[in-house]
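A protein chain is absent from this complex, but the other protein chains hold their places.
Here the chain labels run A and B in written order, and each chain numbers its own residues starting at 1.
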């Protein structure tokens, strides 16, 4: 549980960096707007998960450390904005670390609340991707899950991996490393090789 | 209760078909995206209702049958895509069946939780229309409730009908048939006759 807590804090900070960098691509966003988007990106997915599961109190509301983690992320994004901009892949890196951490934590939490396998995996995926979806809705972008490269599918695969290994009684830390690694690996391979899922209808 | 359960499963499948067909009108949507939109369309309204009512567990999270119903809907939409496309009115049909089923089930659930008449009717309407609203927000469409023909108003009228007959002690099945029929009838008449509500301001 202790380790899971640190994973969530680090995931929140990574998402805050990714959210702040993404928000600044929009012109004329002020400090408040960037911080707001960083919060939504970092906490939206976990909040939706907890609300859907009826798991109260929602983790960040009772624990101000999440606020601090996100503020640290925003400040890091500002201080290192130019190097991060030159290394565009960095944005992708932080986002990928964020979804890997949040998918595993979210799936694990849903299982501990007695949710079935498929829905627990769906909850893990929601935790990871829905902050980004809300961010994209707020900034009028096409939601990230509908963009080309494999994204939510990587999370869902990693979540299913976690569920499977959980039922094989694999230790949480080992399971976390493998399942999170699956997500990072799929995501990197998908971007490098421009992997795409088949279209529903070929037009 | 048993019948209500089947109504909800069928409503979810109908909404999944309507959501999948609606999603494919957007170019370049892959299998994952279509399935995701089908889920949101089918489960978004009921989830919002349960979250607002604080009615946990949310029905689909503890019951994987909803996931199966939606997957069946998506597969049906794919297999019969071309015939469904030629019969464009079918999309309208599935959506209308979905809103009729969900309005009655949602209103009935709110009443059983002790919600007052007007708000119970509003909850029934939310159950029916909000999945489509979230779908439209995700795909950057103008939400269906703001489009021209009478839509949410049909649901609200049917929900009020259900509330009225409920207080007259009409049997659930009879009430369901009448209230659902009212929704289907208004919706068909509205589309056929291009009925519109009066504008708030005449410009």
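Methods note: a contact is a pair of C-beta atoms (placed from the backbone, for glycine too) under 8 Å apart; a residue touches a chain by one contact, two chains touch by 3 or more.
This structure is a prediction, so every number in the text was calculated from the model and none was measured.
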| query | Touching the left-out chain: which of B:145, B:165, B:178 or B:191? | reply | B:145
| field | Residue of B:115, B:128 or B:186 touching the missing chain in the full complex | value | B:115
| said: What does the interface between chain A and the hidden chain look like in terms of residue numbers? | reply: 20, 23-24, 27-34, 36, 47, 51, 54, 56-58, 60-62, 64, 67, 78, 81, 137-140
| message | Touching residues of chain B against the unshown chain: what are they? | response | 51-54, 115-116, 118-119, 122-123, 133, 137, 140, 142-143, 145-146, 148, 152-153, 196-201, 203
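Basically, only the chains that are shown with their structure count from here on.
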| message | Distance between chain A and chain B based on Cα centroids, please, to the nearest Å. | response | 30
